[in-house]
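Note that one protein chain of the assembly has been removed; the remaining protein chains are unaltered in position.
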Amino acid sequence: MAEVRYEAASRLYPGSEIPAVNELNLDITDGELLVLVGPSGSGKSTALRMLAGLETVTSGSVHINDVDVTLKPPQDRDIAMVFQNYALYPSMTVAENMGFALKQAKVPKEKRNELVREAARILDLEPYLDRKPKNLSGGQRQRVAMGRAIVREPQVFLMDEPLSNLDAKLRVQTRTELADLQARLGVTTVYVTHDQVEAMTMGDRVAVLKDGKLQQVDRPRTLYSRPANRFVAGFIGSPAMNLVEVDRQKGGFSLGGVDVPLNDETTAAVAAASGSSMTVGVRPEHLALGSSGLAGKVTVVEELGSESYVHVSVSHQGSDEVLVVRSGGETDIERGDTVHIGFNGPMHVFGTDGERLGS
Amino acid sequence: MATAVISHEEEVRRLQRREGWKRRLPILPALLFTIAVTQIPFLFTLFYSLTDWRIDTVDPRQFVGVENYVSLSGDKFFLDAAWISVQMTVMAVMGSLIVGTGLALLLDRKFFGQGFIRTLLITPFLVMPVVAGFMWKTQMFNATFGVINWVLNTIGIDSIEFATKYPLASVVVVLIWQWSPFMMLIVLAGLQGQDASVLEAARVDGATAWGTFRQITFPQLRPFLELGTLLGAIYLIQVYDHIEVIVGGQPGAKNLPFYIAQRSIGGGNRFGLASSYSIIVVIASIIIANIGLRVLSGLLEDNS
Partner (left out) sequence: MAIFTRAPKAEPILGQNRLVANLLGLLTWFIGLLFFFPLFWLVLNGFKEESVANASPTLIFDPTLDRFREVTEANAGLLSFAEAFGNSFWIVLISTIFVMILAVPAAYALAIRPMRKWRDVLFFFISTKFLPIVGIIMPIWIIARDLNLLGTRTVLVVLYTAMNLPLAVWMLRSFFAEVPKELIEAAQIDGCSLLGQLRQVILPIVAPGLAATALLCVIFAWNEFFFAIQLNPTGASTIPVWVNSQQKFQGQFLAGLSAASVLATLPVVVAGWAAQKRMIRGLAMGAIK
């Protein structure tokens, strides 16, 4: 059982000015499933590979169980990794793949077979133990990669987009199985994905990265309800939060000529901030179509069955802004209709530097 | 505590240095061997070319500067050999490239026995050059037993002793026969590496077969044709075996490598002078290679 800690860990590639991972501080508690999420180039995979020992930590340090492993080679870190393309050894059978690490650790054959069989049982791989990877389906390969990791009973699991090569349906199914397996085994896990839905559904906590910098690390719900900055607000949630630039003024803001009040705490924070403008964010479910309020024209209706998302173009500060509004399913609203939008939920306000203002 | 404190940064640098050596070490034996057997002798050649060395006399080797090179412009043997080299290389490269491209286009289709015909077509490339020369000379070109002359006779043309009458053309024909398969393989690799969806898109856009070839296939094939030209030129400028077997010591098809060997190791013993010929061949190759390497590195850039 293990805790993982990044202390101001950075990775600067030779010949590059900007670190791929920039002073990352992160505490991961024992048994936790922490998801690193971010767009491509955010440094999430690099951060994971620094923990694996596959990337040099150019400054700062990485600890597993209070042991500084910064300079240790991968094999001395007691970790297991699941790769995006599974990295199964093509010349070995499923059983040999799963037992390879144990063989390297000179575990006796009897014991090895037993552990492999046990892992295969957990993952429903028993019928395939003698097959080569190329004779397996994508989902089976993914499970073998998982099996190879769990058979070693490592301190930490590292997973680098392990589901991204599966088709959409299998991905959703495997997602829950994987989270369940992790909870049952109770092994600390660091999981990398670019898919924010995967991050939100799987992670005990989610760390959002952008340009090598940690933006926010929190439980999924907090991340959703209190994004720390403009980037996290826009990145987490599907469909994305509506973000509109407005003039900074006391007590509220004006959107398309309609005045919207803010709560006291936010108002105070706005008053203390600098700059002439700020960004206001509202989630689609916190907007409602009604008979009065902000007027706009419907451009797109996304009908999802149980609910629908209505894209409304409103005129704001001389240009058109599109707001996405959640509405009930089986709506009669059509493209071209004129509708009115009301505000009925929490507002998120971000200053000119993108940081959150108020609660 | 008296122990020196090593900072993390220093430790990282130390590890990276060690890692750097770990990465370089496996390449060193091959690198050193190659330098020893190819680069160092070349420097010797360069040095010899500045001397009047004849190894058959007791005269000491004298440094003569660029005299050998100056004399080349009036050296009829050298100029003849150089001209033969140019003709032979250009004709053989162009010929095999054209024939090879044609073969590749024919082979890049599904037909009965495709694999078998491809196997037959690559065989000339595998044949020992000495055997190829002997075979063509005695069994194809020969005036009395040669198949070509037998065919000519049956249509009423008198026999021709090709190897004596047209030595250069004879050598070039055999070279084209051996090198067309090589060009074919390179072009075939290019044809088969084409993205099928691009071709389909072109067809959907209403392009004709010829239009597709000219506007899509050919531009994609170009680097492969350039690669074939480069490799072909580099090898064919050095041809020796075919000349030795087909024309031997007779005039008419002696290129520079043949002449160099004859004037030095082959009994001429003029090592100084012959070395200056060698340097000229090397310079020509460097020019070809330089143009070619630019093409190759373009290929590497595009695909990495």
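Which chain is which? They are A and B, in the order written, and residues in each are numbered from 1.
One rule holds for everything that comes next: a contact is a pair of C-beta atoms (placed from the backbone, for glycine too) under 8 Å apart; a residue touches a chain by one contact, two chains touch by 3 or more.
Here the structure is a predicted model, which is why all the values come from computation and not from measurement.
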Message: Checking the contacts here: which visible chains does the omitted one touch?
response: A, B
Task: Among B:113, B:206 or B:219, choose the residue that contacts the chain missing from this document, as touch is defined above.
output: B:113
Query: Considering the entire assembly, which residues of chain A contact the chain that has been omitted?
result: 14, 52-54, 73-75, 79-81, 83-91, 100-101, 104-105, 133-134, 148, 152
Touch list for chain B against the chain that is not drawn: 20, 22-27, 29-31, 33-34, 37-42, 44-45, 48, 55, 103, 105-113, 116-131, 134-140, 144-147, 150, 177, 180-181, 185-186, 188-197, 199-200, 203, 209, 212-213, 217, 224, 227, 234, 237-238, 240-241, 244-245, 248, 256-257, 260-261, 264-266, 271, 274-275, 277-279, 281-282, 285-286, 288-289, 292-293, 296-297, 299-300, 303
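We take it that only the chains that are shown with their structure count from here on.
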- request: Please work out the Cα centroid separation of chain A and chain B, and write it as a whole number of Å.
  value: 55
- line: So, in the complex, the side of chain A touching chain B is made of residues 56-59, 61, 70-71
- request: Could you pull out which chain B residues touch chain A in their complex?
  value: 8-9, 11-12, 15-16
